[in-house]
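Here the complex is missing one protein chain, while the rest keep their positions.
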Amino acid sequence: MTSKTAMRILTAIVALIFLISWIMKSGSGMSDSAFTNVRDGFLVTFAVFLTLSIFSFLYRDNPFYKFAESLYVGISAGYWMCYGFWSTVVGNFVPRASRSLSEFFHVPYQEHADHILIYIPIIFGLILLTRLLPKIGWLSRWSLAFIIGATAGLNLTRYLRSDFISQVSNSFIPLFVDWKGVGDFVNHISLAADGQFIAILSNWVIFVGVMCGLVYFFFSKEHKGAFGVASRVGIWILMVTFGASFGYTVMGRISLLVGRITFLFGDWLNIL
Amino acid sequence: MGLIISAVVIGGGLLWILYLSIKGQDVDRRIVYLFVGATVALAIIFRLEFGEVATPIVKSVFDKIENLPAGSKIVLSYDFDPAMAPEVNPMANAFIRHILEKKHRLFFMSLWATGQSLLSVSLNDVLKPEFPDAKYGVDYCNLGYKAGNEGVLNVVITNFRKMFPSDANGNSLDSLPMFKDVESLKDMDLLISVGGGKPGVKEWVLFAGDPGKIATAGGSAAVSTPLLYPYWPRQLIGLLGGTKGAAEYEAELIKTHPRFKDKGMPALRMMGPQTMAHVVIIAFIVIGNVAYFRSRRKGKQS
Amino acid sequence: MKYIILLFLTCLSLCLSQAILAQTASSDPPAEAALVPSEPPAPPGNLTLKDLPNDDGHGIAVKWDLSPDDGAGAKSVISYDIYRSLSPDAPDSLWKKAGTVVLGVKSYADKGNRESDNDDYLPKKTNLYYRVYAVGAGVRSVAAAAGPVQAYDNWFNTLKVPELIFCVVFLILTVRFINMAKRGIDLYVRPLAGIEAIDEAIGRATEMGKPILYCLGIGTAGDIATIASFTILGRVARKVAEYQTSMIVPCIDPIVMTIAQETVKAGYADAGRPDAYKEDSVYYVTSQQFPYVAAVNGTIIREKPATNIYLGYFLAESLLLAETGVMAGSIQIAGTDQVSQLPFFVVACDYTLLGEELYAASAYLGREPLLLGTLKAQDYLKAIALVCIFALLALRVFTGADVIHKPFDMPWW
Partner (left out) sequence: MKRQIPMLILSAVGTLLVVSVFIPSARHWQEDASLYFDIIAVFAFFLGGGNLIRVHTEKVNRKSTGWIYSVVTLLGFGIMLVTGLFKIGNPNGIAGDLSQTGSYFQLLFQYVMSPLNSTMYALLAFYVASASYRAFRAKNTEATILLVAAFVILLGRTALGVLLTNWIPAQLSVLQIPNLAIWIMNAPNLAGQRAIMIGISLGVISMSLRLLLGIERSYLGGDN
């Protein structure tokens, strides 16, 4: 049997199951209207078909996956553009630009907004469209420069504040927790999770870890000698971080799969 | 029955793969996929539940409630909204069951406006049907929601009646017998906040537990749990993190108080497939390393 | 020179840390109070109003002395209500409640809205009047009234001084090292495996006669990681053109696509082969995360690129893409500034640029002295961070304050 015939048989089987499911689901519909029942029966079956098509990628690339992928891309691009139109054009631009358009789209016209400035992005937007004209296409770089400049300007201070200054000041932790002298410390030393020793150890690990981690990121100094040792400890700390975050995330990912399988067995096959 | 089938299928499969790996064959990624998929599917179909064992961070909360003398005063605050509810509501319900079973006095409140309605759902679905003898105002009371976020805690740490002239139903606090010897949060034996945002467990620690030196415990959605770990065990006596923490608490509750066994423990049920999948992944990591060391030794020999 | 700068910076960080300490050390203990019902409490005294500093002219700072019954006297105060109005003798209905604070607090920053159609609009340069009531259980005191006061916009936000200092220091360092580089002073940079791999990877693609897939992530042009990726894309495109191999750049955002087209085109032009640039090599897929991944995964499996480069902003798709790349047998180089996704790239890719390395990559690839100079400036800032942490901790040890959470709740960020 060639792979082509196999594919044909498979497609026929899938089509058959699809049809049976459609009929069964339409029959068990809740609505009074026959049209709604048949429609919802189709949609539920189609959703199941798409779910299984995506999962089939795990085995290997195949026409079902290709179909689901292509449809997905088309639908989502359309979805996004509709959202962009209704939320940005109608939601943000129209109320600032024109009263009659606002009335047409039933959005409240904003009288006090800065109406002239709203044309700045319009101009830049139009300039962007010059790309479609080969002769003056280079003009569109002006808009791109505007966008990149805005991104650079906004992010410079944002990262300075939220990441640099606050992370440095968060490293401001006591190195001697509950310190009551060396004698007391030695007397009570233990590896109990709630003990003083572990609390102190944690803070030292954070302190040394941040230091060494930063040393690892030094670009302009050769990682040799004491600096090299620190940088090596730094990469170890980073590896612990990666391993830990990976392990912690696994559970969340499994629950996504639980959700999908529950959909297949519960909502579709009704065996749960 | 389902457990046996699943154990035989998955365990047998894993042993076979281990055997193949030791012999030096590489496992195709599709086999790994198959195992993960099959494990989760079997666990869902057979509704497998595992006796979770409480980790110390959860056990300490359980033991605290278990060992307090009957009649102790415990605050349970609903600091969450419907979006977080699937994860944290099971915790709150488990706390209610445990606290009332041990005949403690339970004070409900909420720092989230949306927490109040979830609180009344719990009262109607869990507390009233399962504890018909519990008397309002004697065994439990509902203070309801007060606006002001952590500011509320700033006040009730010195005086309840200032912030709550009356409870959620309009009774003055002095008319409730259980408030007879309660002046402020400091008279409480344990504070529990169930939440996942701000204000939540962290605010309870910083604005109530720490300044008042009151034992504080919490339950939190999985995402925000790592941010709370630093407070344990010195500022928080214990913490339930996500569905996993809730399941551990439910397991401990069933173990000590078997009468709750048939009450449907949602977190335990949700944990079944996840635990199975974890075990399979751990097994695969072990198998991978066995195979690796095997092949390295062979490489050295030849 | 070097030591003088370091000394200066150390002093600076010490001053800053002192400031931070001062900010965090002060916190009032909650006031003790006992229960006494129903007599209206005495009003708060000495109400003063000032323009709120460091704002854009729509805020007033309200201050008062505690009511004698707050925490003392009859101990009947629960909270204070703050009201604002445009006229001192307006009827009660025209007084807008600006806010409530709990007992023991004697100031309120009334930040109004700057839009005139907003309910909480606080006009600037207009006379405003305030009333503050002490509120007891179900009763409130007589009002303490004051006014008029006007809100002005301020020309400099003094709360941002630390940021300004850091900005200026960074700018000075950057300019200094750029100048050094211009004078031809050789600046050492340590090798980065991920960067060197890019060169090899392009060579490998040429040998195999297969394309290179360059994925800019799911960020828009508003994400700085995407911009960093553009700077690398330019250099990669140039090398691709030199080696005469081909590349595929699927994009998630139309603007990202436009900039990427411009970048790749320029890269080809720089390599002296502008005709080799194919418009279709940079194309738009769709603007959503998972359909984009579905399509890129399909491309990876079908085209089997010799190399996949993932640089930019990534979320959950990091592992979806990288695992598919493993299936296709591609060499994979990744880099992102999303800390939560780095583990997945580290695990599944051959080389990973960790966080900051992504931003340094274009300087590495270009090997232009000017860009390398900025790396040096970056390192100096890192040294300052190290010194800062050290200084703060030293201060901590000597002053002995021991509350782990204090720095997490700083008022000024």
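Letters A, B and C mark the chains as written, and numbering starts fresh at 1 in each.
In this text, a contact is a pair of C-beta atoms (placed from the backbone, for glycine too) under 8 Å apart; a residue touches a chain by one contact, two chains touch by 3 or more.
All values derive from a computational prediction rather than experimental measurement.
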From the touch rule at the top of the page, work out which displayed chains the omitted chain touches. A, B, C
Candidates C:L86, C:L187, C:V326 or C:V387 - the one touching the absent chain: C:V326
Which residues does subunit C use to touch the chain missing from this display? 54-57, 114, 153-157, 160, 163-164, 167, 170-171, 174-175, 178, 220, 222, 224, 227-228, 230-235, 238, 253-255, 257-259, 262-263, 265-267, 269-270, 280, 283-287, 290-291, 293-294, 302, 316, 319-320, 322-323, 326, 337, 339, 342, 344, 346-348, 354-360, 362, 366, 368, 370-371, 374-375, 377-378, 381-382, 385
Where the unshown chain meets subunit A, residue by residue: 43-44, 46-48, 50-51, 54-55, 57-58, 66-79, 81-89, 92-93, 105-106, 117-118, 120-122, 124-126, 128-129, 131-132, 138, 141-150, 152-157, 159-160, 162-164, 167-168, 170-171, 190-195, 198, 201-203, 205-210, 212-214, 216-217, 234-251, 253-254, 256-257, 259-260, 263
Touch residues of subunit B, complete complex, unshown partner: 27, 29, 32-33, 35-37, 40, 50-57, 226, 229-230, 232, 244, 275, 277-282, 284-285, 287-289, 292-293
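Assume only the chains that are shown with their structure count from here on.
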Could you state the distance in Å from the CA-based centre of subunit B to that of subunit C? 33
As a quick test, compute the distance in whole Å between the mean CA positions of subunit A and subunit B. 27
Can you list the subunit B residues touching subunit A in their complex? 30, 33, 36-37, 40-41, 44-45, 56, 222, 226, 233-234, 242-244, 270, 273-274, 277-278, 281
Flag every residue of subunit A that touches subunit B in the complex, lowest number first. 58-59, 193-194, 199, 248, 250-252, 254-255, 257-258, 261-262, 265, 271-272
Within their complex, subunit A touches subunit C through residues 54, 57, 60-61, 65-66, 68-69, 72-77, 79-81, 110-112, 128, 131, 140-141, 144, 147-148, 150-152, 154-157, 159-162, 164-166, 168-179, 207, 210-211, 214-215, 217-223, 238, 241-243, 245-246, 249
